[in-house]
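Only one protein chain is missing; all other protein chains are in place.
In this document, chain identifiers A and B correspond to the written order of the chains, with residue numbering beginning at 1 in each.
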């Protein structure tokens, strides 16, 4: 199976000279289609920066990222935006739902931005799996944290993206809700054959994934593969 | 390539965002509303003024047709009426003048009117109809009033008519009448065709072949062209096409249609006004949008994460702006038009003493809507760009855009020093607010300067030098057929001297004569005539023949004034000294200079020159020029000879040479306690005792003057209020937004240990800085700007003297400071409603 995601030698430096911060210092990894990968690291390890790179939210100082074989940083800003809209689904720690749209509209927003016809059946399926049938017309302000995150997951799934990138998806949730959200992430990833890359600092949460990658000080430390090669 | 169909969701997002932040929108809405109001007011006032002016010109001209010919024959008319360039044409036939004694002050013409011509000439009956029978007549109510006939149909009207220079008296039955317009040069009465044919049958000889003294039986034609563009040009074409000789027939183009009445000063004033409004509108609206973008930046970053492109974000921002326009502009148009209606009478009073007409020309609304929308569009450009360029990572982490300073020396941190530092964070915002506040202050100051700069003395200088002045009524009445230059009767003079409290009686006599230039004189005169700065005057084609005559004959008409000692006091010589003792001997004379404007003047004679004045065919006398001076405008006759040359003699000498005659004008002062009494006596005298005389008082002019002042005060005042409001709104918006968007930061500081009181002090300090900076700028650069502004508006006026004042700024200062402290106070109180922890969370 092809690697659906590949990062080659990513570097992100801030500032120059003695004050230079090396958020990423030569990170390479690859993810197969359908995998659920967790990137684990302490705060400041560079995992958030890595996620931003993988999703094209930020440009690296050096290095490349290939999604479905396409070098995403060769794209201009607007093109990258559209690419992101179609190929990448995000789930953030702070849910980041559009406050002025209700749950259903939030879910279909990326599709509508693309001007596509909404596959109502598919959306209904996602919504049912995530248990959101009753909450479709509610505004984010009326939803609990867990519900908001579920909406975020639904939104990420709705465009059938190549990858879903989750940044501490359970960071703002209590432990019970966290379990649920994680489980749903895993289950839906399974059901729809979705590739998921999740970053977290929490070991327990990381265990939900099929594979764990550790990151420390901007570099990959150890990997889930035998052989101890630092290529993850 | 076809674009993807995503309009709907963009529309939805814009709409939702808009409805979500109601209160913020109100401010933006208010700004757009105000800008629209300003534009609309300005435009509608202008439109109204234009309309009023056009209408009043129509009335002065006597008709609203575009052009016409006077004294045509039917043959000429037939030639004309088939022309293709003409849309409609009609005629009236001049029958004669009504010369009833009651009508000697009211020029009355009698004509037969075609219905269309009657309408165009404002001679169509509002009650009754145009005459059909021989004994029917319709006329203006002013004529009826003068004849003491009630305004009733069926009344008998007897008129003495001068037709073909013969008088005949006929009695008519009134069949119709209309409201007479005192502005018109002549009042009209309409008779039937039958009567006209009977008394003044149509002439067949072209008018220009007659001696030009008898108009009866000739037609006046008025017509409109198919297009109202370049009427003069079309006229020339028409004349050419019709085979007429332009010099023989009398073409006239209704100068109400010519746009020469719009002078460049008005245009430039208008342009400045428009630009000013656009600038202030832009400042406000731009500021509001700019700030709002920043408060929404996280939201836009979030949208970017989800996949909204920069271009789509731009559209969303713009759509919100257009939505606000949708509400603000129509309301502003309506409000502005109402205000325009209210303001116009005030302004009309000042500019022209005409009646007020209102215009609802769609151009007004279109124009202001367009300009407002343009302003909004321009204000949007930068904010749109910011929204489009937002990095999606902004959604994840956000701080207010801070200018990255290189480094900072450690200083003691107090709330005030933090305040100063905070101001430097966003220089652009600072500049914007301070600028708009200063602008309103400067404007207010300018208005005040203009209004207080009105100098009554200057105003009066060329109108009235004393408390009262008296002369023949014909001098004050433009419409009088004949002007009496010696109208102050003996009887009056006697009664005047008898009045208590009357002082400084000055008498001015006027006569004229033909003056032959000596060779020496001619040298000077020739220089004057050939001088390039006077060329405009001397190359006027209408006067060409007359000037040629002067050159060939060395001869022209001059005015000669006679003044008594009191009157002489008002004469200020340009050259030489004016010594009354010497003067009254009768061997001396004053001569004037030729000047087209106040700048250059070239004296006809110099002090010490000798000049011979011819009083009659037989009598001449040589005088020595004592000084170069002219009659002050307020005392002069306001008639101008060909060369504008005049001489002044002492009254004794004048009367000796010209024989005993009455003064043209008598001026005098009255002691304060007798002012009202004398005014009353004067009024009575001129109304009952001798209606041929009329008078003017200082009080009349004072009233005119104060209304002029008032107009400027009101207009300027309103403008400054609006601008002040705008500046204030801006300030409130900036302060509120800045505090609210720093909620998180403030909470963080509070959690670190900065007390509420300290924060308050910091925020208040920021507000105060804004106020102080604005005041500072107003007092420095603002003075210069204000000076320029004032000069542009009022510098041209003779009545205006510039006096430096900063009083308005001083008065506003405490208010400004109070507001600059109150607003942050309120905003901070509001921001503090939530607990520290709540505010630390990054939710909106």
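Here is the rule we use: a contact is a pair of C-beta atoms (placed from the backbone, for glycine too) under 8 Å apart; a residue touches a chain by one contact, two chains touch by 3 or more.
In the analysis below, contacts and distances are computed from a predicted model.
Student: When you check the chain that is not on display against UniProt, which of "histidine kinase", "Na+-transporting NADH:ubiquinone oxidoreductase subunit F", "Acyl-CoA/acyl-ACP dehydrogenase" or "ATP synthase gamma chain" does it turn out to be?
Tutor: The record names the chain that does not appear here as "histidine kinase".
Student: Looking beyond the chains shown, say which of A:184, A:198 or A:220 touches the absent one.
Tutor: Residue touching the chain left out of view: A:184.
Student: Touching the missing chain, which residues of subunit A?
Tutor: 116-117, 119, 125, 128-129, 131, 146, 176-177, 179-180, 183-184, 186-187, 190-193, 203-204, 207-208, 210-212, 224-226
Here, only the chains that are shown with their structure count from here on.
Student: Within their complex, state which residues of subunit B touch subunit A.
Tutor: Residues of subunit B touching subunit A: 3-9, 12-13, 16-17, 19-20, 299, 302-312, 391-393, 395-396, 842, 844.
Student: Going by the contact rule set out above, which residues of subunit A touch subunit B in the complex?
Tutor: Contacts found on subunit A: 52, 57-58, 77-78, 81-82, 84-86, 90, 92, 94, 96, 98-101, 105, 109-110, 112-116, 155.
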